[in-house]
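I have placed the structure first, in the form of structure tokens, so that the comments after it can refer back to it.
The complex appears here without one of its protein chains, the remainder shown in place.
Think of it as A, B and C in the order they're written, each chain with its own count starting at 1.
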Amino acid sequence: MLVVMQAGATTSQIEHVLAAIESLQLTPHPLPGATRMAIGITGNTAAVDSGTIEVLDGVKECIRVTKPFKLASREMHPADTVVPLPTGSIGPGNFTLIAGPCSVENEAMIQQTAEFLLENGVYLLRAGAFKPRTSPYTFQGMGIEGLEIMKRVRARTGIGIVTELMDTENADAVEEAADIIQIGTRNMQNFALLKRVGRARKPVLLKRGMSATLEEWLMAAEYVMAGGNYQVILCERGVRTFSDHSRNTLDLSVIPPCKALSHLPVMVDPSHGTGRRAYVPPMAMASLAAGADGLLLEIHPTPDKAMSDGAQSLDFPAFKKLLDQLRQAASIFGRRL
Amino acid sequence: MLVVMQAGATTSQIEHVLAAIESLQLTPHPLPGATRMAIGITGNTAAVDSGTIEVLDGVKECIRVTKPFKLASREMHPADTVVPLPTGSIGPGNFTLIAGPCSVENEAMIQQTAEFLLENGVYLLRAGAFKPRTSPYTFQGMGIEGLEIMKRVRARTGIGIVTELMDTENADAVEEAADIIQIGTRNMQNFALLKRVGRARKPVLLKRGMSATLEEWLMAAEYVMAGGNYQVILCERGVRTFSDHSRNTLDLSVIPPCKALSHLPVMVDPSHGTGRRAYVPPMAMASLAAGADGLLLEIHPTPDKAMSDGAQSLDFPAFKKLLDQLRQAASIFGRRL
Amino acid sequence: MLVVMQAGATTSQIEHVLAAIESLQLTPHPLPGATRMAIGITGNTAAVDSGTIEVLDGVKECIRVTKPFKLASREMHPADTVVPLPTGSIGPGNFTLIAGPCSVENEAMIQQTAEFLLENGVYLLRAGAFKPRTSPYTFQGMGIEGLEIMKRVRARTGIGIVTELMDTENADAVEEAADIIQIGTRNMQNFALLKRVGRARKPVLLKRGMSATLEEWLMAAEYVMAGGNYQVILCERGVRTFSDHSRNTLDLSVIPPCKALSHLPVMVDPSHGTGRRAYVPPMAMASLAAGADGLLLEIHPTPDKAMSDGAQSLDFPAFKKLLDQLRQAASIFGRRL
Partner (left out) sequence: MLVVMQAGATTSQIEHVLAAIESLQLTPHPLPGATRMAIGITGNTAAVDSGTIEVLDGVKECIRVTKPFKLASREMHPADTVVPLPTGSIGPGNFTLIAGPCSVENEAMIQQTAEFLLENGVYLLRAGAFKPRTSPYTFQGMGIEGLEIMKRVRARTGIGIVTELMDTENADAVEEAADIIQIGTRNMQNFALLKRVGRARKPVLLKRGMSATLEEWLMAAEYVMAGGNYQVILCERGVRTFSDHSRNTLDLSVIPPCKALSHLPVMVDPSHGTGRRAYVPPMAMASLAAGADGLLLEIHPTPDKAMSDGAQSLDFPAFKKLLDQLRQAASIFGRRL
């Protein structure tokens, strides 16, 4: 349920409404807007008579949200969410790039990649310290040491860090090291992990599960938001189908309905989506055209020597060329890059 | 197998090679190029010693084609295919629009649509006289009468006609009425129909089957080309997956590998791909960005009164707006529209 | 709509109702039952007032059928359909085997297979004269000559013939040669072909399309039945999914809902479903247990020398062993074999 306050509602009126909601054993979520405050209510609202709240001072109206996702729905939050970052915000008007190697391999390559990105006006670096690998016998990432490397590179260069959290044990360490905490496709319905990042103070980039419907994806975002962390960025990365010409089937057609149902930003990962570096640039351009808010891209100083996912990583010149093409096209699509 | 002739090979040398191929019980396909002639060979070439042909006068070399599709492969035909039409060619450099209603409903609406398209610089009209319908009890199209309507509109306006052929019985009539013969998704592996249009004198627009791999799609094109009709235009229209946010899952990621493996033009049908008119414009833009050669779009003077597929049809103002956006973006992607 | 006649309705009363239905521009389908006659009505029944028919002499009641498939639905025909054949009926109480090679390769092997089957109490032989092949360059079947071979073997041995029809051109020839006309998975929505076999006098075995929903499959059966041929046998043969451990994903779970929604018999083809002969026997047993009415099996005198699909064909001893296991288990599942 959504409580819309009157334009001139006072702080004490708002606090009174919050208290009234809590006294009904429900959870209030203050949602400040440009002209007025709204308050989302989650919990078992079915039994609540909206009249109980509508009579309170300063309340304009109560609106029932028809979707199973509430905080993630556009009904409850009509304006597009903006995720503010020290390096510039993610959301409407911007087209944000996050780029970097699949894994942290050593400090030199992270430093080199950060410098390259900053020189080219890209302010977010992605790299995995913890890697979800199908086999227990393959490289699982550098772990805490990888996080330390990224922290030092961030301190030296000012670049923002996007890195994956795979389990609750390492949540504090990743939260400290990351500017954006990534939840991977295999963990989209790891509910314990979603609840944990719902308590984090950093934005969460939530990849779509390999066979997740749009509703399930938004419900996973709802888990994070229900915990109080409203800074969720969705990321399409390809779904699993019969189709074998690419590693996954990049589902760009999810972007328009996702934008219609939710206010959250949507990025696209064409590297995992296609699995082949030659196919990354056209799908990156198509993501921009389809209405995405940005891209997650794998790049590597020497892709053929990468410890993981080299086949889908762009080298620096190829990335630079793509960047030029994206910048040339962005304004056509109403985006700054 | 591909026979590449020397740059200055004479007509009689070429004819001698053609005859030699036929004498081996194989089928030669002359493939004229900008600077030299090539000759594709289909049939059971496994048993043929390429030396037999390489020694002939005027032959430069013989190349084995490694893919199961031969005439459709870029190995055999490195340059992009151009499909010439009275109204302008489909292929590299161009971005071609084909638009119109799902079905021919009456002569007035076809005339009205044709005039609207021509006024807006669109030269190809699509409309179905024969409709593949899931239920035997729903409107199956106007049939021959629908073809007659389109022939009259073409005669009056000069617009090109794209219409679906569903069975061999109506092949002559459709071939006469159409500038491009459409083969629908349900008939992508209707081999009798593919063989029939392989003998047609009109280009064939071949929609991807609902669960066809890229290789199967190109093999379907190969059926048409093996019959001697090399003017095949591929059309992606969404594949069937678990995903339920759209009618089908529009697979734009098939475009880059399709372009890598084949020289045939690829168009996209975002109307069937999404099933919802609001999602058509972003996916149309994304198709352009992904490298498609054009679009097949459903438009209708009054979509809410359409006899079929109204939910996915754009009305005229929405189409005009999309056209403007496409024209604005086309040059960025190296296309004329 | 379904018209249920009174138990003692006379022939002239029935004929009067049939005429009344036709005068409404609708199509009546007489559906004789054990104790009374019913009449299915197809066409645009939405506009018909059932009262118009209910007042006619001999009519007990009119029932609206809620499913889009009418003649194929259990609502309209509560009892299981029995398909009578000279060699024994397909349907409840029986578990029918149809076995044979993928293709007719020569007369000796068809004769040998027919003799082997009859010795083992199997009365239906399957073999393809026309083969739907992905590539235009591979063996397409022996064609009419293959049909002639099967006709001679049938004449000599009395075995029933099941063979695929791929196009309307060969419909007369296949209808003459076959005891059951098979429609392949690629043609499940070849509506021209479905309409043609709707006029045939032989039962139709309708394979499920590679990505057909249950409703689409029953609608395809409806096309055949709407033409007047009520002898349709459904055949599950695996659907296309991401799963790669078998050629297709054999969907045995479709059997219970199919039996709930429709009265038509359902057979299973575990040979195409699995693509590997070692997996055929357990899936054959599972088909029996899941409630199927029989099996379509590929067997070959020398599978390793088969011209097509050898990897999924059982040799004669393996088939005989499976037959013994099926016979041992059949009575547990209330079936005769």
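Following the convention adopted for this analysis, contacts are C-beta pairs under 8 Å (C-beta built on N, C-alpha and C of every residue); 3 or more make two chains touch, one makes a residue touch a chain.
All values derive from a computational prediction rather than experimental measurement.
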Residue, one of C:99, C:224, C:290 or C:306, that touches the chain absent here: C:290
Selected residue (touches chain absent from view) among C:42, C:246 or C:308: C:246
Chain A, residues in touch with the chain not shown (by the definition above): 42-44, 68, 70, 132-137, 166-169, 186-187, 189-193, 195, 210-211, 216, 219, 222-223, 226, 240
Residues of chain C in contact with the chain not shown: 211, 213-214, 238-239, 241-246, 249-258, 260, 273-274, 276, 278-279, 282-283, 285-291, 328-329, 332-333
Residues of chain B in contact with the chain not shown: 211, 240-242
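Convention: only the chains that are shown with their structure count from here on.
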Chain at maximum distance from chain B, centres defined as averaged CA atoms: A
Inter-centroid spacing, chain C versus chain B (mean Cα positions, whole Å): 35
Distance between chain centroids, defined by C-alpha means - chain A, chain C (Å): 50
Rounded Å distance, chain A centre to chain B centre (Cα mean): 39
For chain B, residues that touch 2 or more chains besides their own: 211
